[in-house]
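To start, the structure itself, in structure tokens.
Heads up, one of the protein chains got dropped from this complex, but the rest are sitting where they should.
Presenting chain A:
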Amino acid sequence: MTPALEIRGLTVRYGGTTAVHDLDLSIARGETVALLGTNGAGKSSTVNAALGLFRPSAGTVQLLGREPLAAVRSGGVGAMLQHGGLPSESRVGEVLRLVAGRYADPWPLADLVTTTGIDGLLDRRTEQLSGGQRQRVLLALALAGTPPLLVLDEPTSAMDVEGRQAFWTTMRDLADRGHTVVFATHHLAEADAVADRVVVVDAGRVVADGSSAQIKSRIAGRTVRFGCTDRAGLAELPGVTSVRGSGDLVELATTDAEATLRALLTTRDRLPDLEVAGASLEQAFLTLTGGTK
């Protein structure tokens, strides 16, 4: 079976800057893949080129074994764009019916409405939707043709926390039903919660590619913070890779938070304001790219 998405040697240049460098990516059918990266990492450029929104400077893209535009026209691909939108002066139901009417095998409207959580919005004017509702309507449009492949570019950026959770629950359901889901995000937690494969993109290149657990273990550094004035011996504690912090607050970067904490608790009577936190995505990138940035 042809892959759901096959990118070879993709290079995207805007003027003098290169957003994507010779990127290869193959996604099999049925996978749920997160393209994880900070803003400007080249995620959107990759997604937009994959959808045929512009012609890349070099490289080829195949969606379900076809050229991007042909795949979109055939209804094989549903997409949510970062800068996509809904028409003004129209109702949600009108837009949905217009789009559904274009497909040979549309997703039954009533079920589509329930699946995407837009019950009660069909008679709403598009101008009156909240950010989260808009995204859900755009998701419904992306799903209208029952596409085997879904491509989403930062779909939750306009949503509040509850909206995000509901949205990713929907995504997991879709993945369970056999849809291939590819989404770009800059939230490690989102990638971790939804994707079974995480592709980390930085400066237009793939810097890591593996299961969510593998990626997390590579970037799973923790930060242990607490108040202390005597830093003697901290650097030698198990797992600790660096000692930072300012004033009375110490920040230990550790690869094994549990071992570090055990050692701390046996050697110190008090650990005021103790806090253990995950490494930020920025820290994770420093690890993955070897701090070369």
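Please note the rule applied: a residue touches a chain if its C-beta (ideal position, glycine included) is under 8 Å from a C-beta of that chain, and two chains touch if they have at least 3 such contacts; residues count from 1.
In this section, contacts and distances are computed from a predicted model.
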For this session: Assign the chain not included in the display its UniProt protein name, restricting the answer to "Cytochrome c biogenesis protein", "NADH-quinone oxidoreductase subunit H", "Gas vesicle protein GvpFL" or "Transport permease protein".
Result: "Transport permease protein"
For this session: Using the definition of touch stated at the top, determine which of A:Gly85, A:Gly178, A:Gly247 or A:Pro272 touches the missing chain.
Result: A:Gly85
For this session: Identify the residue among A:Ala19, A:Ala34, A:Val77 or A:Cys228 that touches the chain left out of the display.
Result: A:Val77
Seminar exercise, completed: By the document's definition of touch, the residue of A:Ala28, A:Val99, A:Val243 or A:Val276 touching the omitted chain is A:Val99
Problem set entry | Residue numbers in chain A that touch the chain omitted from display | 51-53, 72-75, 77-79, 81, 83-90, 94, 97-99, 101-103, 138, 141-142, 144-145
